[in-house]
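A single protein chain has been removed from this complex, and every other one stays in its place.
Let's look at chain A:
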Amino acid sequence: MKKFVVTAALVALVSGCAGPNPYRAPVEERGQTQSRQPQPGTVVPAESAPGVKVQSVERVPVIRQQREAREEAQPAPQAAAPVPAQPQSPAVVALLETARQDSSSGDLRTAQSRLERALRIAPRDPEVYIQLADVQRRQGQFLQAEQVALKGVSVAAGQAPVLKRLWRLIADIRQEGGNSQGAQEARRKAESY
């Protein structure tokens, strides 16, 4: 049993290192014991806890039994592996394409309403956020544009090339909005992918 677990963990580790696993759903199966592989790309240093009373635990050894059977259900820890971009539906492709045409012909408002339609259909597609942020940038709505792009970052977790584009876009938006320091930070983030 234990051997199996160790092997399973090893296999998971290896397959995780080998790149995106097409057979794994973005959310881990419940009760499955898999080791978590490190996130590729940058690790953003987390803020250390500033002056908080978290009780320190005494350093007395704690002994536990080894696990024999599957544990009962736990909340699904969410995807840690790089997430392959989801295939776009033809509807979203069509909306993005016509929005692109609207926007290059200067009809930004129509482009915006098309992108909002796309957003309702595919709210987890970073491409929609990229285009929407860009349209808002061209309308001079820099604050909104930046927020939309940041939402894009939050849905694009694990997709390095997309994250690179998003941070570049954020850099442009900040630059045009007059925040050159923020732009520089964003550019650095873009470089890290």
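Assume a contact is a pair of C-beta atoms (placed from the backbone, for glycine too) under 8 Å apart; a residue touches a chain by one contact, two chains touch by 3 or more; residues count from 1.
Basically, contacts and distances are computed from a predicted model.
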> For the complex's missing chain, which UniProt name, "Penicillin-binding protein 1B", "ATP synthase epsilon chain", "Pimeloyl-CoA dehydrogenase small subunit" or "Copper chaperone PCu(A)C"?
Replying inline: "Penicillin-binding protein 1B"
> Please identify, in ascending order, the residues of chain A that touch the omitted chain?
Replying inline: 1-3, 5-6, 9, 26-27, 30, 33-36, 38-39, 41-55, 57, 59, 61-68, 71, 73-80, 83, 89-91, 93-95, 109-110, 112-114, 116-117, 119-121, 123-124, 132, 144, 147-148, 150-151, 154-158
